[in-house]
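For this depiction, one protein chain was excluded, whereas all remaining protein chains were kept in their positions.
By letter and in written order, the chains are A, B and C; residue numbering begins at 1 in each of them.
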Amino acid sequence: MIDKTVGTAAAAVADIGDGATVMIGGFGTAGMPSELIDALIDQGARGLTIVNNNAGNGEVGLAALLKAKRVRKIICSFPRQTDSYVFDALYHAGEIELELVPQGNLAERIRAAGSGIGAFFTPTGYGTLLAEGKETREINGRNYVLEYPIEADFALIKAQHADRWGNLVYRKTARNFGPIMAAAAKCTIVQVREVVNLGDLDPEAVVTPGIYVRRVVEIPMAAKFVAQPGAAA
Amino acid sequence: MIDKTVGTAAAAVADIGDGATVMIGGFGTAGMPSELIDALIDQGARGLTIVNNNAGNGEVGLAALLKAKRVRKIICSFPRQTDSYVFDALYHAGEIELELVPQGNLAERIRAAGSGIGAFFTPTGYGTLLAEGKETREINGRNYVLEYPIEADFALIKAQHADRWGNLVYRKTARNFGPIMAAAAKCTIVQVREVVNLGDLDPEAVVTPGIYVRRVVEIPMAAKFVAQPGAAA
Amino acid sequence: MNRFTREQMAARVGRDIPNGAYVNLGIGLPTLVANHLPRDREIILHTENGLLGMGPAPEPGAEDPDLINAGKQPVTALAGAAFFHHADSFGMMRGGHLDCCVLGAFQVSVGGDLANWHTGTPGAIPAVGGAMDLAIGAKSVYVMMDHLTKKGESKIVERCTYPVTGLKCVNRIYTDLAVIDVTAKGLRVIDIVDGLSLAELTRISGVELKD
Partner (left out) sequence: MNRFTREQMAARVGRDIPNGAYVNLGIGLPTLVANHLPRDREIILHTENGLLGMGPAPEPGAEDPDLINAGKQPVTALAGAAFFHHADSFGMMRGGHLDCCVLGAFQVSVGGDLANWHTGTPGAIPAVGGAMDLAIGAKSVYVMMDHLTKKGESKIVERCTYPVTGLKCVNRIYTDLAVIDVTAKGLRVIDIVDGLSLAELTRISGVELKD
């Protein structure tokens, strides 16, 4: 019998070690696994490399992890937002390393890690500062930059429903990075709003098959965040 | 108002020209768009390059297109089957060109075409006959082969339901190559068992968004095929 | 000098988008275009965080934090919408499937280079988001911007002085003074604000413009 459910967020993140690379799902706060991040803060791991689209909002979730000085480096596409002051201060103080990646290359590099691609030629970023020093090639008259996979030790993501095999469905635009991060990490930990019975999810509509999921924590009232109007992508 | 539905299979395939590259969905007969292929045979285009996992079964669908001598070249992973005698005879007579591609590279090359990837390093096939003459590279201690996208002028695929925007859902393992071929072709033509009202498809469960689909033909009784036990992948 | 208002600019862009087009509207000024799409056309909006068929902002109180646009503002989903993950969404962009995207800009060069992601100011925190993917991905890239900076310098330039977002990617520029196509033979003015001559527009712009 397979049962990937875990009783608490604390138990789910207990083995994340110092220096680990951790992908964190979400686009802004939509899909951000806030309770798993809170558990990671309580757990104490430090020197982390974080992969997320952004660099935190306000002082909750990812921003709280940054504020607690647990993060050595962040790989993201859009760190600067109206309420990213925690990251901004760390960055200006030289206390955090930033690898800035165009959002589509970030997504494709994560997808490459999960699907066994060694590297790929992408048109995005060619001729820009963000491709400086990278290998380029002209293919069929178009210019491309060679980009490599981004792998992780852990992924922390949020989904809507899971079953005990770890099959997942998401909700609306909170899906974003969840499915590709789940496949790119050695150990994927999911907080879901509801665990349902095996067979309750439509097999045609499962977005993340359970093979990509190691642990599932049910956190019914995860919706404590609010939308953040006015910040950019 | 957007309405991608077309009245007949004949009208849907009318502009496929001689020498076109045409992707045809399906794995064996599951997902094979038989009525669209029949319409293509009636239409008369010749000198075609066909992309499909197989090279036809019996004398229907793709095999019938081959038998009518309309195909110059086939790109596939598994041409030889117990009932692929039409292809076998053409191949032995030197009347058809074969590009044999490992199935995962076939899928990933089609996916690359649809998603703007110029080329990618794949581990599949390294050190084998099928990688002879191809560029290779060691990345992080693993060996890879460089593979390029496979694009097409047209894709003919089969799905279960569509709406007038061209959103698609598939049925069980008949999904196979449909979604990636839809994205890789300049003009994707779909035969569906039923056209439903806009809004009837669950936006969480749409597999192929309508942006990848140009034409939809409703063919309610497409299930004239039968499973083909005993043939290999 | 007459100027097109922002609403006029947005309306003009809206008129240029045909029925059935798949369109991504960038953050800022381009967002306005959504209010000016001709009502007799069905135009399907894409947001790069995973939605085709984006609808207008919800009624106050009906916001859903799981349903936002790339600017992280609450939106709605139309009948016929589809959700997908980030790799699929950016594959859609990079693969050339969007008919059009509309972007803001700091500068556009006569060759169609776009600068819209980074001022290059020392100490500024760089942030790029999906700008570079949009710049190279859509079949047509439209830019909406003021013609001049607040200091009166032309934002249409011989060569971008800000870090570029993409090379040779802009097809058309909508400013408060004119609508200009970027062609292989140079910039071609296809509309101009009442009372402004091509000669005067050329002088202000500091680059060669043709009829």
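The rule is simple: a contact is a pair of C-beta atoms (placed from the backbone, for glycine too) under 8 Å apart; a residue touches a chain by one contact, two chains touch by 3 or more.
Computed from a prediction, not measured in an experiment: that's the story for all the values here.
Although it is not drawn, the missing chain touches A, B when the whole complex is taken into account. Residue B:S77 is the one among B:T21, B:S77 or B:N167 that touches the chain missing from this view. Contact with the undisplayed chain is limited, among B:R46, B:K69, B:K172 or B:K186, to B:K172.
In the complete complex, the hidden chain is touched by one of A:T29, A:N57, A:N105 or A:N167, namely A:N167. Against the chain not shown here, chain B presents residues 27-31, 53, 77-81, 87-88, 91-92, 98, 100-108, 110-111, 122-130, 143, 170-180, 207, 223, 225-233. By the touch rule set out above, chain A reaches the unshown chain at residues 1-2, 111, 113-117, 163-165, 167, 183, 198-199, 201, 203-204, 206, 209-212.
Quick note on the criterion: only the chains that are shown with their structure count from here on.
Taken together, the touching pairs cover every possible pairing of the chains. Averaged C-alpha coordinates put the centre of chain A at 33 Å from the centre of chain B. A separation of 28 Å divides the Cα centre of chain A from that of chain C. Per-chain Cα centroids separate chain B from chain C by 35 Å. Multi-chain contact residues of chain A (touching two or more other chains): 108, 122-123, 170-172, 207. In chain C, the positions touching at least two other chains are 77, 83-84, 87, 90-91, 93-94, 137.
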